[in-house]
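The complex appears here minus one protein chain, its other protein chains still in place.
Showing chain A:
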Amino acid sequence: MAYPANYRYTREHEWIEVTGKVGKIGITDYAQDSLGDIVFVESPKVGAAVTKGEVFGSVESVKAVSDLYSPVTGTVTEVNEELASAPEKINTSAHEAWIMKVELSDPAEVDSLLSAADYEKFIAEETGH
């Protein structure tokens, strides 16, 4: 699995790609693989406030439901409508199938997130490999 070097990651397995003041957020390839076949994504509404470390939605696979935690604090500017009818896009391309875009209220928050190398190290520890 390749984890883009320009993304930052959470220990809850979300990624964020920041361009200017806007962050595009999704779940990692490791996360989609652990969940299995994804059948439903519950996204926040445009304009909703999200807080770093707090739940902003959920993703459901056939066998499980998992909460989604926001990597940053800010306001939702866009949600990926495509996932409503094709949630399986997350299985096929987790690092492209973003879930929401957030205008960051404190861009410095991103600095505390994991780099790709740190995230890979983290999941290696978590899976015991």
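Following the convention adopted for this analysis, contacts are C-beta pairs under 8 Å (C-beta built on N, C-alpha and C of every residue); 3 or more make two chains touch, one makes a residue touch a chain; residues count from 1.
Just so it is clear, contacts and distances are computed from a predicted model.
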Q) Can you pick, from "Aminomethyltransferase", "4Fe-4S ferredoxin-type domain-containing protein", "Formylmethanofuran dehydrogenase subunit A" or "Citrate lyase acyl carrier protein", the UniProt name of the chain not shown? A) "Aminomethyltransferase"
(Q) If I consider the whole complex, including the chain that's not displayed, which of A:6, A:19, A:85 or A:127 touches that chain? (A) A:127
Q | Touching the absent chain when the full complex is considered, from A:34, A:77 or A:115 | A | A:34
(Q) Touching the absent chain: which residues on chain A qualify? (A) 10, 12-14, 27-28, 31, 34-37, 39-40, 58-63, 65-69, 91, 126-128
